[in-house]
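A single protein chain has been omitted; all remaining protein chains appear in their positions.
Chain IDs A, B and C follow the sequence of writing; residue 1 opens each chain.
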Amino acid sequence: MSTLIETTNATPANIIVLRGRKVVGGVAEGEALVTTDRISGWGGIDPRTGTIIETRHALRGQSFAGKVLVFPGAKGSSGWSSQFHIARLAGAAPAAMLFNEMTTKIALGAVVTHAPALTDFDRNPLELIETGDWVKVDADRGIVEIIKK
Amino acid sequence: MSTLIETTNATPANIIVLRGRKVVGGVAEGEALVTTDRISGWGGIDPRTGTIIETRHALRGQSFAGKVLVFPGAKGSSGWSSQFHIARLAGAAPAAMLFNEMTTKIALGAVVTHAPALTDFDRNPLELIETGDWVKVDADRGIVEIIKK
Amino acid sequence: MKLTDEEQAMYAGDRGVAVQRAMDLLVRYGEALGAESLVDTNNVCGTVGATMPFLRDYSAKHGGFDAVFSEFNLDSADVIEIPKVKVYSSHLQQGLDPEHAERQNVHSDVVKIYRAGEAYTGKLGIQPLNTCAPYQVGNVPVKGEHCAWMESSAVIYINSVLGARTNAEGRESAGAAMLTGKIPYWGFHLEENRGGTHLIELDIDVRTVADWGLLGYYIGEIVQDRIPVINGLQHVPNMPKLKHFGAAAASSGGVEMYHVIGQTPEAPTLAAAFRGQRPLETIRYGAAERRLAYERVNTTGKDTQVDFVMLGCPHYSMEQIWEVCQLLEGQRLSGNTQLWIFTPKATKQMADQAGYTKIIEDAGGFLMTDTCSSVGRVMPKGTRVAAVDSAKQAHYLPAIMGVQAWFGTTAECIQAAVTGRWTGALA
Partner (left out) sequence: MKLTDEEQAMYAGDRGVAVQRAMDLLVRYGEALGAESLVDTNNVCGTVGATMPFLRDYSAKHGGFDAVFSEFNLDSADVIEIPKVKVYSSHLQQGLDPEHAERQNVHSDVVKIYRAGEAYTGKLGIQPLNTCAPYQVGNVPVKGEHCAWMESSAVIYINSVLGARTNAEGRESAGAAMLTGKIPYWGFHLEENRGGTHLIELDIDVRTVADWGLLGYYIGEIVQDRIPVINGLQHVPNMPKLKHFGAAAASSGGVEMYHVIGQTPEAPTLAAAFRGQRPLETIRYGAAERRLAYERVNTTGKDTQVDFVMLGCPHYSMEQIWEVCQLLEGQRLSGNTQLWIFTPKATKQMADQAGYTKIIEDAGGFLMTDTCSSVGRVMPKGTRVAAVDSAKQAHYLPAIMGVQAWFGTTAECIQAAVTGRWTGALA
């Protein structure tokens, strides 16, 4: 698998590779769930199912459990980390998290979610990844491989 | 009496005349009690006797009841006015108050003491009045007459 | 991250296992942030309660409060014996009001857990403020004080209004800070990150608590987690107004700091507020924007028959309780409507003493403490439509409890409580 993540010029046409900074180490892959809306933790998700519940959110009703969650960043209550912490213990955490804006909410949330997480990308993942794409994340090496659906 | 308070060049040698700004109107006279220490109200005086009680105060143990109190100004607790208010009701208020430094403590204290009071003098009363001098205060006209002992 | 000798010793385990786990979390967290070091803090506000169902189950399965603190405050699956906290630590809001448990549909077993938790945290030295507004009950940080606070409405208040320095911490980082007196030196702890980013020009007067709430709700949605600078204020606000403003801005966006020119302590002038930089954007706030905010915050309100009026988000002050009493005195609630008002326990003590609790109860309402409807998920049974005077609560209550929520002034809410009908409108 690791060879696929090499950033060679030989990358197939339907594969995009991003580089970012490690927030939480580890390797994971899964289907992308992408939103340009920031995500609230407390009052924004149901941690037992990983479902977005915020009233006017684009992903309302969808679950990130097992997905590679791609989003701009965190907002709202400081209950962010504990909601994602519970989601992990409930088995409803994302497989990985890719986000653009660093905040304490998301840093701590990612740390306690124990899922690989990256930020500070060379290109904007929100523009390159669509919901349904298959995404492989090697946070230790700072590499994301996107296989377009 | 009012003629005595005219500021003519004919003022006798042992009489000094000061002009100040009215704080509380009225006319009164009495023996001066002078201090260059500021006075605390609450914790500084015993309002039932008008006695100064502050530990390291120059007038400690002396009463201002019925005296023309000459002092730089007020200090300490905001209980200032209510202590002088009680002193008035207890019959232990000064006959008049002459002071240099305007503060809310002393303004309100003078108002509720109902004794004539002046400030903003043309010369410094602390330098011209000594304890024991006889002092006539016409606050309505802004005139203080000092008869040296 | 660069650690001092003492931090190294803590990290190495020389100060005990709990402190070691706390340092381990702080280092992982600091590195995730990209922080270069930790900073000393002597003022931590967090939550360690174990009354919500998931945590109760965890506690029962894994060995009680120490297990909960280990997992949910230190991110440690091992159960560690938790020592007394090292620094001044306060507890934020809880999940229920133990004195109104039955009314809140909380089982007496849960109240027992609450009481046991209270004794546990008391012994650890965590002050039971039990409120989202610690600055209303004695924890009032000073300008420049490095804090480690959770609770977005409190974070934005102390950063902006008091000039203290905190990021929005989480349950785990606050727990780790309590045991170590350390927090990542990042974000709002650093002077260079406290300058404004967006200029908000007020075209209308913002004067009432409700108007401050609308302004916050509007701005938060636009600036998200950046730092708005408000210019053109015509009246000096007060604590309730800035409290509602901040809570709203933190809810619709993720605002953790703002400036008000001539008002907040780090914004004597525009240049000072922006730290000499140019605003990224200028946003005008006038009658149209106010209306838009009003419509957005009222997104879920549909039915005018109101079952439930919820006040006290953020937790009410004495001044606000008195205002309600003045509106309510001598009236009776509609038979179909309940009124719950939330305040810190310490504030309720004064309200009891002043006779205000009785005025509220005589009208049929209740003054509750320690929690709120969104955090405790506590509402009268069968509530379909709620009325609130808080943009924050209007934002969260529908999402969390699946009800409709009307937002309006306190007077409109009391009116709804008395008549059972929502008649609020933008004045």
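What we mean here is this: contacts are C-beta pairs under 8 Å (C-beta built on N, C-alpha and C of every residue); 3 or more make two chains touch, one makes a residue touch a chain.
Everything numeric in this text was worked out from a predicted model, so none of it was measured.
Peer 1: Could you list, sorted by label, every displayed chain in contact with the chain left out?
Peer 2: B, C
Peer 1: Of the residues C:Gly49, C:Gly95 or C:Gly163, which one touches the chain left out of the display?
Peer 2: C:Gly163
Peer 1: Using the definition of touch stated at the top, determine which of C:Pro141, C:Gly253, C:Pro279 or C:Gly365 touches the missing chain.
Peer 2: Once the missing chain is taken into account, the touching residue is C:Pro141.
Peer 1: In the whole complex, not just what's shown, which of C:Gly16, C:Pro83 or C:Pro128 touches the removed chain?
Peer 2: Here the residue in touch with the unshown chain is C:Pro128.
Peer 1: From the listed residues C:Tyr11, C:Phe72, C:Phe342 or C:Tyr356, report the one that touches the chain absent from this view.
Peer 2: Going through C:Tyr11, C:Phe72, C:Phe342 or C:Tyr356 one by one, C:Tyr356 is the residue touching the chain not shown.
Peer 1: Provide the residue numbers of chain B that touch the chain removed from this figure.
Peer 2: 21, 23-24, 38, 43-44, 47-48, 53-56, 73-82, 85-86, 89-90, 101-105, 107-112, 117
Peer 1: Can you name the residues of chain C that touch the chain not displayed here?
Peer 2: Spelled out for chain C, the touching residues are 42-43, 88, 90, 118-119, 121-123, 125, 127-129, 135-146, 161-163, 236-239, 242, 262-266, 268, 272, 317-319, 322, 326, 344-347, 349-350, 353-356.
We adopt the following convention: only the chains that are shown with their structure count from here on.
Peer 1: Quick one: report the Å distance separating chain B from chain C, using the average Cα coordinate of each chain.
Peer 2: Whole-Å distance between the two chain centres: 54.
Peer 1: Could you grab the centroid distance between chain A and chain C? Build each centroid from C-alpha atoms only and quote it in angstrom.
Peer 2: 27
Peer 1: What whole-number Å value describes the gap between the mean CA coordinates of chain A and chain B?
Peer 2: Roughly 78 Å, centre to centre.
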